[in-house]
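For this view, one protein chain was removed and the others were kept in their places.
Here the chain labels run A and B in written order, and each chain numbers its own residues starting at 1.
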Amino acid sequence: MRYDTVIVGGGLTALMCGIELARNGRSVALVTTGHSSLHFSSCSLGLYNAAEPLKAIESLPQSHPYAKLGAEAVESYAARATEILNIAGIATNGTTEANHYIVTPMGQLRQCWLSLDGALTSHNGKELDYKSVALFYPEGFLDFYAQFICDTLGAMGTTVTSHTFSLPELVVRRNNQTEMRSIQVARALDKEENLRALASIISREAGDVEAVVLPATLGFDHADVRQRLSRMTDKEILYIPTLLTSVEGVKAERALRRTFESMGGTIFMGHTAVSHTTEEGLIASVTTSKGITLTAEEFVLASGSFIGGGLAADREGVTEGVFGADVIVSEGNQTTRDIFEPQPFMSCGVATDGNFKVLIGGKAVENLYACGAILSGYNPVKEGCGAGVAVTTALKVADDIINR
Amino acid sequence: MNKQYDVIIIGGGATGAGVARDCALRGIKALLIERHDIATGATGRNHGLLHSGARYAVNDRESAEECIKENMILRRIAAHCVEDTGGIFISLPEDGLDFQAKFIESCLAAGISAEAIDPKQAIALEPSVNPSLIGAVKVPDGSVDPFRLTAANILDAKLHGADVLTYTLVEELIIESGKVVGVKVVDTVTKERSEYRASITVNACGIWGRDLAAKAGVTINMLPAKGALLVFGHRVNNVVINRCRKPADADILVPGDNITVIGTTSSKVPFDQCDDMYVTREEVDLLLREGSMLAPALNYTRILRAYAGVRPLVASDDDPSGRSVSRGIVVLDHATRDGVEGFVTITGGKLMTYRLMAEWTVDLICKKLNIDAKCTTAEALLPGSTTPDAGCKRTTACFSGAKSSAFYRHGDKAQQIDHSTAAKRALVCECEQVSVGEVEYAVGKLGVTNLVDLRRRTRMGMGTCQGSLCAARAAAVMATTSGCSSAEAKSNLKSFIAERWKGMSAVAWGDTLREGELLSWLYDGVCDLSNLNTTEE
Partner (left out) sequence: MKQYSENNFEQCTKCTVCTVYCPVAAVNPLYPGPKQAGPDGERLRMKSSEFYDQSLALCLNCKRCEVACPSDVRIGDIIQSARIKHSTKKPGLREFTLANTDLVGSVATVVAPVVNATLGLKPVRHIVEGVMNIDHRRIFPKYAFGTFESWMRKQRKEQALFAKQVAYFHGCYVNYNNPPLGQAFVKVMNALGYGVQLLDKEKCCGVALISNGFVNKAKKQAQVNINSIRKAAVENNLPVVATSSTCTFTLRDEYHHLLGLDNADIRESINLATKFVYTLLCDGNHTLKFNPDAARIRVAYHSPCHLERLGWTPYSIELLKLIPNVELVKLESQCCGIAGTYGFKKENYATSQSIGEPLFNAIEASECDIVATDCETCKWQIEMSTTKRVLHPIEILAASLL
């Protein structure tokens, strides 16, 4: 099958790049093994962990993706990414000027650039933006740590009251030893009768608080569950992310995919890109694990790091499997024994030129680009820049392809 | 508050726990003191092989005989800790069959049943075995869970009046007129200091026993021999596979619970490394190379982690490998050996003979204290193994997985786990099927104080994901159950994640690296545990 551009990957990076290309009239196919790391999303996007992120970017080493973009481009691509998220119906808060803070599943504050609208945040990283909140969470839901959150927020000076709730549907659900998961709670809250029941519990118990906070399980199929609950209770409703699975992350992926497909994009789901062909130094096609060969003008590697399947590590080293791209690994061990210290493998990735054209055998391939987590030269966890690098490099690559 | 005991036992490994239990069963008032959790030293860092003794038959008849006797005893008294997998000793083409004849003869002489079977039979018995084998011998090997075994001994010791202090470090031995009369300890969590006194103090500290002895002015010449092992992601084999040759590196493959373990290497290490063992790249290579000779499937099986223990061998010669040193039991009465009264060291030996080691030690204690009491530990069944298994499995209303898993781990004690409500039946750890009820049981009844302890009692976090899914859940449930502060619980969670990663980092490639990346994203990224706010405390 033939497309203008084939993108290997299906997560935030691939979708951001794909949407930008599709809305500029190009036919685009995404090739993805399965669903993406948005399923583990923290409900926030980080640009860079620093008091003034854009300033800090200016002094990064040349190997860093941000250094290749330059602070000005980072700022403008970040703005465009926000716009695309909006087009997809994903409302966010935050600016590139200064980070704000999202409340983590542990109740702590973590720096971010954008937080998904509705997430409980703090503007200064010291205290919450609310002085009193009531926490409501489903009884028997193990992926929400109410005590941690109450104690930690309490220590920041917010009065927190804690309430569990139960709904007939969740009582039945709980009999399943494993499937009382965030996604199923969210599905229950999709239903009007359940939401009404929850609303009456909240109205009865919340008292006079500035906001009501729930685990991020506010609907799956319906986008307006939070707003509806807010209207029913006449309270501001906010959420705190849960660990696996991140419902808001899943919803974001779904929204981006719908947007991409509505613009004419095609997703080859359940396909792993396995090999490629070249013609006169250019990539000519990619073949998938389902035996389909896709030809295109340009190819984009947005297949993520190890967890996403873009990179593979074996006993001998790290490789990129589809194109055999050059891979940059740091000297020595790829791991340190303390997981909370920077892990060298996190900074592994494919080598690219200044415009994110992929190097194979030391030479940049003119129609093969890389963006997002497969890039080398940065530590997404420690620098808090995973999402930022993903969206800015994705849009830069899209721009270059459009202008090609 | 100071307390007086007949005996103080220092060291909460299998041996110490065994001594405490034996004392308690003989009516001797005992206190066991352990600086970490139970089974944290060599006890918890080996194959978990229920030796038939066959491995020692050719070179060390005495050990072989001890093993087979204890093997049969453990099957009876610790049925819930033991799995009767059976074992085979395989000969590969490069080994030849010469050793096999001698091996069978020696086994039989030591009282170990050993039956030669042909390669086809061996493959039928254990399909994962290297198909190029030229011969095999069937022996009564099995697997034993050292954590469970130690926990059961502790539980029984307590039931019979012993006291147990974990996370308590012995800072000093109290010596009065040349006699050890007690210990000065510090609680490593609360930092509270206290003293305990006893007529006899037992050094059951394994390799760390050298340092304890030094506190009494006694020199024990020990040889720390490191043994590294790899844990594979699932049960590759259901029968223990050994190499039929002179004992060497990485020639035992043991299935235990839901995993398989290959080991071990043997190398001399300096004493200062004993507290922080890690597995080197060379050791991993060696284990994989030799392991895949036993079962080729290991080449493409996910390695969950690597770990290493230190054998507490008493040096009898200058052999640097530590392997030709007899694993014989060493009981030292320091009164006769060094002129220090009230101080006994039990060392050497092996997990298999922990009960016998305890018996000999307590026999000596009885002699010294003029107590006339016979050892009953070879007959008295351990808690968890006191009733036949059939009834227990049906008592808990769970999916078959969790029900069977709880029974598998706790034997008839699984009945004490509250599975009466959906809340209690919910699974915290999905890989290893640990329910909320089981976590609460472990916290309430098995002396669990942190997540690493919980892992030892329940296997929580020991499965495929190494805690990425369950650790935070477990931390939250534990905090609620034990009433500890959130700050404590979170720092506990952080330590647990760090501990899991240590074992993974030595084998971090393939899916294990992917898992590690997920672990890091979740706990360092999403949860931000790097930046724990200490002001909460």
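Keep this in mind: a contact is a pair of C-beta atoms (placed from the backbone, for glycine too) under 8 Å apart; a residue touches a chain by one contact, two chains touch by 3 or more.
From a predicted model like this one, the values you see are computed outputs, not experimental measurements.
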Touch partners, limited to displayed chains, of the chain removed from view: A, B
Specify the residue from the set A:Asn24, A:Thr95, A:Asn175 or A:Thr278 that touches the hidden chain. A:Asn175
Which of B:Lys3, B:Lys29 or B:Arg235 contacts the chain that the document leaves out: B:Arg235
Absent-chain contact - pick from A:His64, A:His271 or A:Lys396: A:His271
Just to verify: which one of B:Glu34, B:Asp95 or B:Glu515 makes contact with the chain not shown? B:Glu515
Those residues of chain A that touch the unshown chain are 1-2, 29, 33-37, 39-40, 172-173, 175-179, 181, 183-184, 187, 221, 244-245, 250, 258, 261, 266, 268-272, 288-292, 307-309, 312, 321
Touching the absent chain: which residues on chain B qualify? 233-235, 238, 257-258, 297, 299-302, 399-401, 404-405, 430-431, 433, 463-465, 468-469, 511, 514-515, 518
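Definition applied: only the chains that are shown with their structure count from here on.
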Where the centres are mean C-alpha positions, what is the separation of chain A from chain B, in Å? 42
So, in the complex, the side of chain A touching chain B is made of residues 37, 40-42, 104-110, 139-140, 142-143, 145-148, 150-152, 155, 171, 174-175, 177-178, 180, 241, 243-244, 246, 305-307, 312-315, 334-340, 343, 345-346, 380-382, 386
In the complex, the residues of chain B that touch chain A are 278, 398-399, 402, 422-423, 425-428, 430, 435-436, 469, 472-473, 475-477, 479-480, 485-487, 489-490, 494, 497-498, 500-502, 505, 508-510, 513-514, 516-533, 535-536
